[in-house]
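Dropping the structure in here first, questions after.
Every protein chain except one is present and positioned as in the full complex.
What follows is chain A.
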Amino acid sequence: MATQGIERIPDSLGYLVLTDDGAVVSSGGDLENDESLANKLCKMVHTAVGIPVTSDRRDTFKRLSVIWDDFMYIVTVSNQKIYVCKKKYVPQDPVLT
């Protein structure tokens, strides 16, 4: 399976590999067979792909982070597939004010 080793990401709570129409290719951990999340994230990715990030319209986002209070989904696109990783969210630097 072309998971690109994302099942071995340190401190990962779960992962998903999706096709461009949101079908689950591979999954594990908390996200095992989570098709409803897969559909939601797939819609988000297709929306995000349409948003220009630079003046060159071919440039698209590199990483999409969906951050909750204590966990987050990190999404990226590679080789026509959507890769999702669920991780614990630990803020990198203390929030000022």
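One rule holds for everything that comes next: a residue touches a chain if its C-beta (ideal position, glycine included) is under 8 Å from a C-beta of that chain, and two chains touch if they have at least 3 such contacts; residues count from 1.
Everything below uses one rule, namely that contacts and distances are computed from a predicted model.
Using the UniProt record as the reference, specify the protein name of the hidden chain from among "ER membrane protein complex subunit 1", "Trafficking protein particle complex subunit", "Ragulator complex protein LAMTOR1" or "DNA replication complex GINS protein PSF2".
Matching the unshown chain against "ER membrane protein complex subunit 1", "Trafficking protein particle complex subunit", "Ragulator complex protein LAMTOR1" or "DNA replication complex GINS protein PSF2" yields "Ragulator complex protein LAMTOR1".
Could you list which residues of chain A touch the chain missing from the display?
Looking at chain A, the ones touching the missing chain are residues 4-6, 8-10, 12, 20-21, 45-46, 49-50, 58, 60, 62-63, 65, 67, 72, 74, 76-83, 85, 87, 89-96.
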